[in-house]
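What follows is a structure written as structure tokens; I'll ask about it next.
Of the protein chains in this complex, one is absent; all others appear in place.
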Amino acid sequence: MKMFKHAGHLFRLAAVFLVGLIAFLTLRTFLVPRSFGRYGHYRADAITEIAALPVNYAGHQVCEGCHGDIQDVKSKGSHQGVACESCHGPLAAHANDPASVTPAKLDTSVLCARCHQENIAKPKSFPQVKAADHSGGAACNTCHQPHTPAMNAGATQ
Amino acid sequence: MTITRRQLLILLPAAAVAWDYILAGTPEASPNYDMADHWWAMLIDTTKCIGCGSCVRGCQFENKVPDGYYRTWVERYHIADWEMEFPQVDSPNGGKSGFPPAKEAGGKNFFVPKLCNHCADSPCTQVCPVGATFVSPDGVVLVDQKYCLGCRYCVQACPYGCRFINPQTNTANKCTLCYHRITKGLTTACCEVCPTGTRQLANLKDPKDPIHEFLRTHSVQVLKPQMATRSKCFYYGLDGAVR
Partner (left out) sequence: MQVPVEGFMYPNEVELQWSVLIVLYPFLTGLVAGAFILASLERVFQVQAVKPTYRLALLTALAFLLVAPMPLQLHLGHPERSFEMYLTPHGSSAMAMFGFVYLWYLLAVLVLEIWLDYRHDIVVLSQTTTGWRRWMYRILTLGSTNISPRALHIDERAGWLTTVIGIPSAFLLHGYVGFIFGSVKANPWWSSPLMPVVFLFSAMVSGIAVVMLLYMLLTAIRRQPIDMRCVDTVAKYLFYTFIIDFSLEMLDLIHRIYEADESFRSLDFMVHTKLYFSHIVVQILLGTVTPIVLLAITQVAKLTELARKRIYVLSGCLTLIGIFAMRWNVVIGGQLFSKSFLGYTTYKMGFVAREGLLTAIILTILPFVFLWALVKLLPPWPEKASRAQAASAD
């Protein structure tokens, strides 16, 4: 007991540490997010939050729901594998409320070149041209209908 | 049957806990989606890529990716002759506006789209100090934007360079495999807008998935296999020079 008499200060220090530890553990139960640890070492609610983010591309099936006539034409041409929004841009807003968003008219002289401008790194079998030599500067839809681009299918203009 | 006050005192807190658990939410924001039925992957057929950059733009529009940062990008390779260890690579703005004409004629040239590999043994989730980035039960590597501290350790740990810090949120950011789309039966934005079918989403738990079948019957590669990350972004026709 004599040892404890002279070690009183160490016990006081230990008490301070113990109080701190208990305070930390108590605080922790309030601060750790509820859903943490449900599936792994993360906040499970994050999955819900990420899954609830807004969609901007409607997806071609949605477009085809209303624009079946265009789809009929397109499905027979070489652009059948190209999704509508690949050229027309994100249109989920238009699909949700067609009157609220009118898709912009596209400029074929800019749009088509992105895929079809000749480049040595593109697969040889892919249809590509040097626009200047090919059409002398005329817009692509002078001769090609984008939804069914083969030459004999006729033009849009 | 009457409930005594004592029984009520026990039942009420128990009910509160149970209700709380229900309120804490189900993981899927959309009905008919079960995480347990899915193990997501992607197949990229580099023999078809035309470097149009539609995927980069599509991803940016869909996910509001800030300029100068890329959740996906396209690289162009030029290999002069046989020397595989010295390719010339460029990726102007990640390939967002396509590619300019090549500087050198001849040689072997091709495009390689890149994105988060959604590794099954992901080194980025291993190093996160707080559990803000994780592999979801359906195989998608995600970042919890509300929990991330922005310490950047995960960005350092990714061998593929697919992570960045979003300057608006100051948190780690990367391809989410359009989790908000794939859980609703849609495909990813990049796969949707790819005009040549280079990029295709796959569910490896679906035995009838055509990509799953492709992986079983064709020679496929992954980036940096020596890193042993069990990458789930598979490439068909990946040249040995690709970094």
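As written, the chain order gives the labels A and B, with residue 1 at the start of each chain.
Quick note on the criterion: contacts are C-beta pairs under 8 Å (C-beta built on N, C-alpha and C of every residue); 3 or more make two chains touch, one makes a residue touch a chain.
These numbers were taken from a predicted model, which means no experiment stands behind them.
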Among B:P123, B:P137 or B:G237, contact with the omitted chain is made only by B:P123
Of A:R12, A:K105 or A:K124, the residue that touches the missing chain is A:R12
Contact with the hidden chain, among B:T46, B:N63, B:T171 or B:S231, goes to B:T171
The listed residue (B:C158, B:A202 or B:L238) that touches the chain absent from the view is B:C158
In the full complex, subunit B touches the hidden chain through residues 68-70, 73, 75, 87-91, 93-94, 114, 123, 126-132, 147-153, 155-165, 169-171, 227, 243
Logged for subunit A, residues touching the omitted partner chain are 2-3, 6-10, 12-13, 16-17, 24, 28, 31-32, 36, 41
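Here, only the chains that are shown with their structure count from here on.
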Cα centre of subunit A to Cα centre of subunit B, whole Å, reads 10
In the complex, the residues of subunit B that touch subunit A are 20, 24-30, 35, 47-54, 58, 61-63, 76-78, 97-99, 101-102, 105, 109-111, 131-137, 142, 144-147, 176, 179-181, 183-184, 186-187, 189, 192-197
Note: in the complex, subunit A contacts subunit B through residues 33-36, 39-57, 59-60, 79, 81-83, 85-86, 89-90, 113-115, 117, 119-123, 126, 128
